[in-house]
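Certain chains of the assembly are absent from this excerpt, and the rest are unmoved.
When the chains are written out, they are named A and B in that same order, and each has its own residue count from 1.
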Amino acid sequence: MNFASDNAWGAHPAVLRALADCNDGAMMGYGADPVTARAEAVLREVLEAPGAAIRFVATGTAANALVCAQICPPYGRLYCHEGAHIETSECAAPEFFSGGLKLVTLPGEDGKLAPQVLAKAIQRGAGAGLNGGRNGAVSITNATEWGTVYTPAEVAALARVAHQGGLPLHMDGARFANAVASLGCSSADLTWRAGVDALCFGGTKNGAMAAEAVVIFDPARAEGFDYRRKQSGHVFSKQRYLAAQMLALATDGLWLDLAARANALAARLAQGVLAAGGTLLAPVQSNAVFATVPAGAHAGARAAGAIYHLWPDKSAEGLDSVPLRLVTAWNTPDADVERFCGVLRG
Amino acid sequence: MNFASDNAWGAHPAVLRALADCNDGAMMGYGADPVTARAEAVLREVLEAPGAAIRFVATGTAANALVCAQICPPYGRLYCHEGAHIETSECAAPEFFSGGLKLVTLPGEDGKLAPQVLAKAIQRGAGAGLNGGRNGAVSITNATEWGTVYTPAEVAALARVAHQGGLPLHMDGARFANAVASLGCSSADLTWRAGVDALCFGGTKNGAMAAEAVVIFDPARAEGFDYRRKQSGHVFSKQRYLAAQMLALATDGLWLDLAARANALAARLAQGVLAAGGTLLAPVQSNAVFATVPAGAHAGARAAGAIYHLWPDKSAEGLDSVPLRLVTAWNTPDADVERFCGVLRG
C-alpha cells in the first residue's frame, strides 16, 4: 500500500522491452540514431505538431530548468504558482541553469493560477525597473502539484495574459498524461493550440525508468538549446535509451492508458477517504489525493503498513484531522487501493 | 566495422537483466533503495575504500563537472592536459557547474601530464595573484584521451605535486576499467593509494546504458555534493536504475573482463595497422588506437564500410598518410577486427 509518490514504482514492461529491443548493434550517439528519430516522430504525431523541436532528457528537474533557462534571461522574472515544483522541489535548478532568474510566486486556489492575478503581477513587474529584473516567462504545471487540472480554456486564458505581457508560457507536464487522460482532450488542444510555447512531457512518473521530453513548439525558440543540454551534462551519448522509453510510452496511446488507470485509482481513494469521514482539500482530477482523514483512520492505515506523506507538515501529533497526500501510479495494485479504503474505514 | 567510439555500442546483457530484475515493486526514490546500497557496497569493495562517498549519475560530463565544481571554487584554476575531455568535449560544463573556474591546459606527450610541467604551472599560478584566480585543483584522465595509461607510480607522482601545491587530484575515469585491465593493478593502487581524491568511475563506455559513479574517497570532501547534483538535475528519482547498471558491471569483475576484451581488440588493431605499413601515434595501452595509415589503406577501409574518425582533422584530402582514431568496445566483434586488418592490408 505505497501511495508515497509516483516515483516509487518501476517501469512498464513495454519500456523495458524497448530498451532491450534497441540494444543490439552500434548506432550513432548523441541523438543521431533511428530510435530517436522514431520517438520524435511519434511524439510529434501525438502532439499534432510536425515542426516542434523535441529533445529527450532523463529527469524532470533537468527538463524544467533547461526550458526556464532557454526562455528566460538571467535577469528575468519567471512567474509561477507558489506551490510549483520548480519553486519547491528543484533545489533552485531554474536559477542555477539560467544564471540568476528570479521566481515570482503567486497564490492560487487548488494550485492553479488565476489570469487576473497573473496579469496584475506581470503589470507590476513591468514597472519594476532595473531593480526588479525584467519580465521573462510564465510557468504552469499540468496536472498541478495539487492534483488538479487546467482545462484548455484555462490554459488559453493564462497564455493570453502571458503573451500580452510579452512572456512565453511553459508547461511543466511531469503529469501531463494524467491531465490529458482526465480531460479527454487532445494534447494539441491542451498545449500549443492553447498558447503553450514549451512543454515538458513527463515519462518518469508514468511508466518510464527515467525519461522526459522537452517540446519547443516553435523550433526558432530552440536555438542553442542543445548546447545548454550538453553544457549541463544532459546529453546522453547513448541517447537511444532515452528515446526508446518515450517511444514505448507514446506508441498506441500507452501513456494515456497508464495515466487513466492511475487517475481512476485516485478517484477510488478519494471515495474511500470520504467514506471514512475525511474531507478532500482539493478536487481530485488526476492521480493525487490531498485530504484530511480522522486521526484514527490515519493511525489504522499506518498500523496496517500503508506508506504515504503527511502534507504539508511531517507530523500528525495532536491533530484530530490529519492532512495527507496519496499518489497512485500506473501500476498501483487495485488490491492495495481497496485494502487501504477498508483500513481507513476501520 | 564500427570503430568510431565506445559510445556507439549497446549495453551488456547483464546490465539489461539487472534493470529488469530491480523493476518490480515500489522502492524509495532518490537513492534510498536497496539496489543503490548494494551497488555502493560492491564498488567500495572493488576500490577497497569502505568509507568513500559514492554517488551515481548518468553521464560522464555530469560526473566530471560535478566533481570539478565540488573541489574547485568559481575563481579557481584547474590544471589538466590540453587534450583533456573536460577541456575539449564537455561544452565548458566544468566552468558552468562551478560558476567560472578556469581550465589551465598543459602539454604532455601521449596525453599524459609530466610532474615537473605540472609543478611549474602550479608554482606560476600561485604567484598569479588575484588576476589569475586561485590554484584550485588538478585533473587527469586514466586511461587518457590518447589511449595511454598512467601507472600507479605516475599517478602518485602527480598527486604529490598537486598536494604539495594544496590542490586535490581528480581522475576522469571514463575508461578507468581499461586502465586497470591494462595495468593489472588494483583499483585502490591506481586511485586513493596513489593520492587520487576523487574518481569518476565510468560505466557508459564499458557496457552500461548510461551510468557513472562519482567516488570521493574522503567523505568529508563530499559535503554539499548531493545538493549540487540535485540543483543540476542529476538526481534520479528512480535511482535504482542507475545503481543496477553499476552493480551489474561491478559484480564478479565483469567491468574488468569487458575492458580487457576491448583492450585486446585494440592491440590486435594496432598490429593490423603496423602490418599495413602504418605508424602508431601513441602507445596503444587501452582501447584506442591513434595511428596513421597509408592513404590507400584508408581508402580501402572506407570503401569496405569501416566507420572511424579521422583525427584530429576531419579531412584526408591530399594526404599520403592519414591520421585516424580507432576505438574498440566491450562487444566489438572479433570478426570486424580481423576483417578491418585485412582490408587495411589491401
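Here is the rule we go by: a residue touches a chain if its C-beta (ideal position, glycine included) is under 8 Å from a C-beta of that chain, and two chains touch if they have at least 3 such contacts.
Note that the coordinates shown come from a computational prediction; the quantities given were computed from them, not determined experimentally.
> Of the identical chains, 2 are shown; go ahead and state how many the full complex includes.
Oligomeric count for the entire complex in this file: 4 copies.
Methods note: only the chains that are shown with their structure count from here on.
> What's the rotation, in steps of 5°, that superposes chain A's Cα atoms on chain B?
That rotation is 180 degrees, given to the nearest 5.
> So how far apart, in whole Å, are chain A and chain B when each is placed at the average of its C-alpha atoms?
34
> List the residues on chain A that touch chain B in their complex, please.
Contact set of chain A toward chain B: 2, 4-5, 7-11, 16, 19-20, 22-29, 57-63, 65-66, 90-93, 96-97, 204, 209-210, 227, 230-238, 241-242, 307, 329.
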